[in-house]
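Moving on to chain A:
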Amino acid sequence: MDFTHLFVELVLMPLIAFLVGLVMVLMLRKVRAKIERRIGPPLLQPLYDIVKLYSKKTQVSHGPMHEIAMMVALGGVIAMEVFLPVPGLNGLAEKGDLIVLIYLMMIPSLGLALGVGACANPNGSIGISRALTAMVAYDIPLMIVVAGVALFHGTTSLPEIIAAQQAGGMSTWGIVQTPVLALGGLIAAYAMLGKEPFEIYVAPAEIATGPMVEMSGKFMGTLFVMQCFQLYAVGVLYTTLFLGGGEYWISFLPKIFAVVFIPLAMTNVFPRYKTEDVLKWMWKWAGGFALAGLALVVMK
Partner candidate 1 sequence: MNRELESLDAVFREMPDLKVEHTGPRRTRIQVEADALPTLLELLKGRAGYLHLSAISCVDWPDTEEFELVYHLWSYQVSNLISAHTRIPYDPGRYVSVYDLHAPAVYFERDIHEMFGVWFEGCPDQEPFILTEWQGPPPMRKSFDTVAYVNDTFEWREYQPEWANDPSGGKG
Partner candidate 2 sequence: MSTDPNQAVACRTVDAEERSLLGRVLDRIADHCRARSLFVLHYCTGCGAIELPPTMTSRFDLERVGMQPMVTPRQADILLITGYLSVKTLKRVVMTYEQMQGPKYVIGLGSCTINGGMYWNSYATIKLLDRYIPVDNYIAGCMPRPEAIQQVFLDLMGRIDRGEAQAWKDYYRRYDWYLGQQQQLFGTNWQAPTDVVGEAIRYRLVGEQTLGSHTAHLERYAPYYDQLGIIRPEPARMKARPQLEVVSR
């Protein structure tokens, strides 16, 4: 593969991720509006919000660390996208593997933690400590799920996992082959998106929106952009691991939207758990399913 081709892919993949992410944000808000019995935002709303936030005329910054950390966080999510293969674009997916991806996925949280720490707002600090707790809660089941998938397919390379699943049509999809593991993975993905009942760090009524409390203007805009990437990443990752990945965009897009739709819809009918309940619940159920799935894989 020549360098120009790679470069085009490196630009194209985040761009697609962003655009699809915008639509996912719109879906998030529309689904919410529907359940709340109202109309919801216009189609371009996510874009308006981001442009508006970046075009704020005064910007408050809490020191260099604030700015750097936010760039680190944004960089983390963008980097994540180029490791996620999508139809026609493999990016760096062949160079890196699942393990790299899992590490990359922690960068945004850590970057955010650094940035919020620089703001010195107690609500932000509590929020970020909750966010890290939540990460612990979902990362362990996720690790187990990833390990199970890797064991099942005998590889950590995502293109290879996709290829293996696409070999026999739907019957070779992860969700059919390893349903328990897929369930554990779905719960972990749900928690990864940070939606109620697992949303503990952006708790307006408790800690005044936690990490976001001091984020304004472009920083808030960055968070909005990150949300697009994150929704997309979770959708793609789960699709890649369990739903046969992407062969054509026409079949790939519905899959990733379907994955994201489940937590986005269910979040509206639950309140948030307390921090320790999230830990308990995730380890008990998500972890339980993941372990059971892993055991099944190992036993096979």
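In this text, a contact is a pair of C-beta atoms (placed from the backbone, for glycine too) under 8 Å apart; a residue touches a chain by one contact, two chains touch by 3 or more; residues count from 1.
How were these candidates chosen? In short, all candidates are chains of the complex that A comes from, given by their letters.
In this text, all values refer to a predicted model and were calculated from it rather than measured experimentally.
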Touching chain A here (same complex, options 1 or 2) is candidate 2
Chain A residues touching candidate 2 in their complex are 29, 33, 36-42, 44-45, 47-49, 51-53, 55-60, 204, 208-209, 212-217, 220
